[in-house]
Structure formats: C-alpha cells, structure tokens
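First comes the structure, then the notes that go with it.
Here the complex is missing one protein chain, while the rest keep their positions.
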C-alpha cells in the first residue's frame, strides 16, 4: 500500500535514486487507449534534470520503456509497467552523506524506521521516485483530455517574488508556462524569479515557492461525500510530493478572513446550466466537483540540500559538520510543475472511474 | 470505500442528519483495551450542539450506544459499532431548502452526482456525520495515550482575530483550551473571538478561522516514504472535514519565504537522542515522524448557512431567493476542535499499526 | 478490513450473537434503487432460526431496521446501515461453554489470537454474523435481477443422501427449492434428507452436506484476469462462510479425471452469439464470465455443536468433558442456502461495477 496510489486507476512506484532503475505499474487502465512511449517521454522531459540553466546540471535522459499492457499501440486493460534506467550514478559524491544525517532530509527517519537505508542519492526518498508518477500521470492526462479536461499547473511565487494576481486571471496556456525555464506564466515575474534562483545558487543556498494548479472541463460529480472528498484526495496527492508543506483550495487560508455573506458562491443559470457567480469553493462543494474550475495552491519549502556547511550528527549520534556536495536544484519548484499536474490527473481519473461505477452503471 | 478511513484501524461511518441514527464501525481495534461508553461520550460532548452560547441552540444529547466489539468493558478485537440516535429532527425548518440549492452547500453536487438526495438537514453532507469520527477517535486517542502520545488542537484565529504567536509557544493544556467556549488557549483573544462570533451572528452572518493541532510523544518512524506520508494522510484527514479549505504543516506556506539555510532543521544530540534544533519540518521528515512535535494548521471557511437572503436556483435551474432558516452555528470552528483531534488520532494510530506490522514483527 | 467484503459494493458487518444487535453497512450502492425493509426481510426470513421443524427451535424474528442511505423508498448512494436487534439471549445455556473450548469451534483460536473473547453464543463466530451478509445480499440481488441475473442455490446432498444428477439438469425454480424445509429441489430426495436430519438430531448428532449454486443471465466479462478471478472471489466468499470446507466450480475435482480432449468446452455460434457446447468451465474462463451458467458446489461440514459429551480442555489447558446444550441446528445447510446466494450476489455485483468502471467508462 505505501507505494500505491488510487483505487481504480491504481499506480505502484518502485526504485531508488541510484539503483538499477525507477518505475511504475499502472493497474486498472481503460483498454484501447492509443498510447506510445513518445507521449510518456514528453511529460518526463518536463521533469528531467538538466533541462535548463536553473535546474541541476545532472544529465539524465530518463528514457522510458513500456514493458507491458500495450499491444500494437493500444492499452489492453492489463497492467502497464514502465521503467526508466538510472544512468548517472555518481555515488562517490554522496559518500560523506552516508555517515551523517543530512538536515531536513529523510536520512534520519528512514534509518530509524527501517534500521537500514540506501544512502546513495537519497535512495527511495529521492525526488527521482516521481518519475513513475509523471509517467502514469501522462496516461491519465490523455484519458481525461479525451473528455475535454485540461490540467494546468504553474508557479505563482518563488521565494518572495510573486506573479501579480491580475496576470493569473485567465487560464494560462501551456505555451505561456513553458515559455520560461521557471514555468511562471507572467514573463516579467518569471525573469525576476530566474534571477533570484541564480543568485541564491551562487551563494550555495536554495529557495522554495508556490505552485497553482487549475483544471477546467471537469464534469459535476467527481469526488465522494465523506472521506474521499475530491479536495481531500488532492491534498493527499500534493502533500505526498517531496518538499511540500501546504495545500489550499479555492479561497484557502485567506477564505477564513471573509464572512459567510462574502464567501458563499451564489448559484445562477448561465450558459444553460447551473453555475456559480464566484468560485471561492475552488470547484468543489461538499467534496464533489461542481463543474467550475478546480483551483488549488501547493507550498514547496526550499531545497534541503545546500552547498554550505551545516551542523548535524552522525549515525552514532555524535555532532559533526556536513558540507553539501553534488549537483542539486537550487529550487525544485519549476520541475515540480509537471508532477503536480500528474498527481492531479491521477486523482481526477480515479474519481471519474469511481463515479462511473457507482452512478453510471445502473439505471432503475 | 468512500465512507471508510484508515487501513488497519479502519472506520466506516454512516447516517444522515435527520435519519434515524448516525454511527460508525471501527474495525481492527487492538483487543483488551478497557473502554466504556462514558469515555466515548466525553469526546462527543465536546462536539455536540448547544454546548455553549456561541454554538447552535439545537439541543441534541448525542448519546452513544456501543453495539458490539466490547465485552465486560474491554475491546475484543472484533468490530466496534457505535450508534447515536437522532432526536431533534425539525425537518420543517428545512422544507424551503428542499426546493433550491443552498449556496456553497453540497445540495447541487449531491443532487447531480446521485440524481437523488436526502435534503433534511443536509442529509449525509451534514456535519453530524463527524459524530462517528469523534467516537472512533476517542478510542484511538486512548490507545495512543497509553503510549504517551498527546494530541492537542485549539483555535489560533477566528475571522481576523488571531492569538499572539508567543501565547502559543508552549504546548497548551486541555484545561486552557476548554476554559473558553471558543477553545483558544489565550484568554484575552478568546474573549474577543467570542465577541466577534456573537456580533456576526446578530447580523445573520458567519465567520471561519484556523485550528492548530500539535502532537507530542510520537515516536520516530510513523508514516511511509511515498504516497502515505504522514503529512499526506493528515492533509487528507483534515480536508475530509466539512468546511476546510487548507492545510499546512510545520513552516507551511510561510516556509516558502525562507532560504534553505534558514529553513533546514539542524540535528543535534539532545536529551540523549537525536533531535532537531528547530522544527520547521513540523515533526515529519521524508514523510516519517522524526520524534519532534507534530504541528499543523487547518483553515475553515465561514459557515455556509447564513440567515440572510441569497440568490440561487431551484432544482429546475430557475433563479430564486433562499432565506436561511434553522438553528446554525455562526462559526463551526470551536466545535471542530475535537474533530481535528479525532482525525489526527485515527491517522497516527493507523500508521502506528502499519509500522508495527512491517518493521516490528520480524527480526533477522 | 477483516470485517469488510467487496471493493466497490462493499459491506462491513459487525455484532456478536448475544450482544445488543447484529448489523451491516453497505457502501457504494448505486443510487435510486427502490428498496424497502420488507424486501430485505424476505431474504432474512429464509435464514432465520425456527423457520421449520429441522432447524433450531430458537425463535428470533430477526427484524431488520434500515438506519440510513434510503430516502423515500430509494437508495441515495450513501451508506446503507441495517440492524437486527438480538432478542433471544439465553446466555445461561452457554455458561458451561465459557470455561472450556468447544471442539471444532472458534473458542480456542479466538481466545489465543485476541487474548479475550465474548463466549455468549459464540460471540462474533456465531453464524448470526451472516444476517448482515443476507441483508446486504438482498440489495445486490435486486440490482442484479434488474439486469436479468438469477441466482439459485439449493442442496444436492445431505450426509450421504444425494439428489440424482438428472433431477438437477434444469435450472430449478425458487418455488421448487422452497417447497421443502431442506431446500433440495428433488422432492423424494428432500423427504429422505429431512428424515435423516431428524434421525441424527434424535441422537444428539449432526450432519453436513453440499450446496450447489447456479447463476444465469450473467454477461460476458465479469471477473479479472489475475488475482481477482471470478472463481477466486467466489471461492473466497464461500470459504468465508462458517462450516464450509470446500469449493469447486464447473467440473471441479472430478474434472481432473478427464483428458483435455474430453474437458475442453468447444465454442459454437448459437442463438446468435458465441456459446460453448458444454460447460465444464462452470461459466468462467480465464477468470472471466463467459456468458454460460455459473455453477459451483460448496461443501459444509456437520454442525460442530452436538448434544453429546466430548473430551476437551478448559482455559487452563486441563482435560475436561463438555456436554453440548442449547438449541442448535442438527444441520446448518438448509439455512445456508440463502447465505450462499447472498455472497454470490455480492461477488457478482462488485465485479459488475468494477468492469463498468474500467471497461465501460471511456471510449477511445
């Protein structure tokens, strides 16, 4: 279970950062979906290292291989296993880190929980684990797109540099977002963000930021009343990503500053269907999508790995100093954009299938 | 699945607001725990309506009955079913609401998803559903307490009235929190919050706020590396509560304003074990508890039901006006405090059992 | 989990034999199904004690109460909780059994596993637990019937008295089966079975037998290729019933006496669709229903409770004698017929919903 996600469109990821390979198995995929490794690869390329001058200079092609579940270019309804071989395994760069716990990393907790850990490149705690999520998410995205669902994530803030609210009023295009290495749709802000990331990197430091994700074209009815509310599953999906510290949907934390009379989304009949005049709900009411845009924010902390000396303890608990080495992202947020989209797609498709099963299978 | 929560300590809730009863079944409870209805009732009394002059004046005793799984005062390891009969069913107060969709409520989405809904008092979407969570959480809390785990939730902000940060430095006592009807541990702030809630109620309006939850005594090792990270499951648990809009752990959204060198929690040897000098991680690193205090915030929107006229549409989609009636909480946050604690206990105990199974069953 | 069954149409049962009540919660039921307590009761009446002169003379009406999930006579898509109060609690009859382990009962294993057990009437291990299964199964049966699926279980053998094979060639009607207290469709055999059961009871002894279950009207496509094969889930469902010792589908154990050339079901085009000329597969091929009749047998051991003195040990492990008391079925098989049907319905409906979700939700 710990390495599986979803109920009906269910993925299981496996693999360590510097092991032989990283991969994912997708179970429950609808059959006859045309899919190719090229399409999966396109999404993986958006998350791979070395894609721009503000990401880690590590060069890994992260080439995906489909091992099962696809026959003559179509899914067969059986599990789809996808694998990426690890090629850039400079374990020596990490040798010092084996002996001490890196601050704000998973070293200490993994070692204590399991009594053993693969220290190379963080092992299972490495963000390379998300390769499997992005590969599986590419399939989910394509299925959802066939029904008109568009998922768009982008950066709204890096460190304290935020895109102006008005620049985010419209649903941004993929081109707008991919136009800059930092994936902020507002060009001027993007330029300043990139500058900040470079400046911080020059100091061996790191920064975090906020990703916003919007989805349009979602039908009314996805999500469940109680525990599996759509926002609950989205929150879990996002907080399951490395380096995330917060999630808010619609009005979010700011919504608690409004009165009910200011916050409520009034219903009206627009475009021939029931719509809300505002969208403080963020597209979900009572745990179920209401047909409006789904909109949520995810907070990312600054990368824990910094190229500075830090106090810590070794495996025996004795104080020591650790100097970060290796080639790391001074800011993981730009590469996290496709990962947020992938997880969103996985949640939405899973709920789509669940809704179909319970509510569209029988008419009485 | 939609009405179940947890993998090993698994609860299933059922019941509508104005149906015959509301209840919960707890499956997987460790045997031989001494437990009585009186202990469950004590937690239910903290969430019941009519408990103070700032909650709904509805009077429901919410008396719990244990129907199974307990023999001679001890759990037997078989499912524990607990039931609360609904006594105050003034459905007439809701009759108008049957015909129109209440803004920012679940009426529209339930009706569209299922093609039918129980409109009385919100049916399944009522916050009365949380009775089952609190009853089950009372059991989980007692089990955790037997190992020294303390869970404490309280209000840090109502509308724009926030407790001063320094007043929250220490782990508050239960007495401090229960001292006021609003469950904010800072007495002066609590008084102002109560005043605000009363003022807003007088205007037929509502407000929201923020609950903070802290847990101490959690051992290192709870949580899973990937999808079932402890913070991911906590986020899901919180966003599964009615009226929640956001979740953040440790440094949260604010953490993204810091640099890595400012944000990292350095390790040291303190009190004979590995500790961190700061706790921006909020007690979780790499998805796994690190033995520090778990600390997170949950945002609640203002109550959707307000005693004002609002524009909406009827079931046919025609514009209409709806005047809120009935007896409602002008602010649900104070009564949500025990619910947040209950969900926290459910998450922690489930992960405790999971960790025991995988990591404490075999020695090689 | 241990007390839940099914993935999408998921039931959770709870309750002890002599506790306050026995019940079940059904989660994931399709909405808008017309259903009433009367329909549920009809199935429960087929399994209740005291229904004929060959069952236990205990008189329990087993009256079902629907507590949630049904509004104005239709399911709402939210969990359906159904409860039966226990009325006939003659615990004194069992007092001796508290002190010693009844042979071939669950006393010893429960006590050792949990360190505690509710000994009254067997507690959770009582066959009264199946009340919840039958109540939930009644709903599943009605849903399946709306698509033309008919499930028919009946007795083919009691002790060594077996119905002649030719008498079972046709799909028996419900009337045929319910015509006798023993639920064997062949009247002459039924009479001999009843005689045997009475004779055995007179000696304070018990007998077992075999139930056959057939299902017609199942579409091609239910079941999953690998672990969740239809016959695997049916086998689990049947072996989860008290007193069952074996399961076989289609040709079963006898099939292993044939050669492949004798055993294979040849395909032909009949009635305008692909059919098999024989049905040694029992309606399932490759784990998936093939549209032919599903046919399987379930073996039941003789009732463990006999009114004779038996050697056993007490809780301290000391040898003792135990004389069975109380009012018991000398043969549980007749009352197990509706239970077998209920479990079959639960398996088939769950797979129907799963198939809908994966294979009927998207067209590419």
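Descriptive notes on the structure:
Going in written order, the chains are labelled A, B and C, and every chain counts its residues from 1.
Just so we're on the same page, a contact is a pair of C-beta atoms (placed from the backbone, for glycine too) under 8 Å apart; a residue touches a chain by one contact, two chains touch by 3 or more.
Bear in mind the structure is a predicted one, so any value in this text is a computation, not a measurement.
The hidden chain makes contact, of the residues C:81, C:182, C:299 or C:348, with C:299.
Screening B:33, B:54, B:162 or B:257 for touch with the missing chain picks out B:33. Interface note for the absent chain: among C:137, C:172 or C:250, the touching residue is C:250. The hidden chain makes contact, of the residues B:17, B:78 or B:290, with B:78. In the full complex, chain C touches the omitted chain through residues 1-5, 7, 13, 101, 103-110, 112-115, 124-125, 129, 157, 159-160, 200, 205-210, 220-221, 223-229, 231-240, 244-253, 255-269, 273-274, 276-277, 280-282, 285-290, 297, 299-306, 308, 310-313, 317-319, 354-355, 359. Take chain B: the residues that touch the chain left off the picture are 7-8, 28-34, 74, 77-78, 143, 146-147, 225, 352-354, 356-364.
By the touch definition given at the top, chain A reaches the unshown chain through residues 1-4, 7-8, 10, 12-16, 19-23, 25, 27-28, 31-32, 65, 67-69, 71, 74-81, 83, 113-118, 123-124.
The rule is short, and it goes like this: only the chains that are shown with their structure count from here on.
Chain centres here are means of the Cα atoms, and by that rule the chain farthest away from chain A is C. With centres defined as mean CA coordinates, chain C is found 46 Å away from chain A. Of all residues in chain B, those touching 2 or more other chains are 1-4, 7, 13, 113-115, 124, listed in ascending order.
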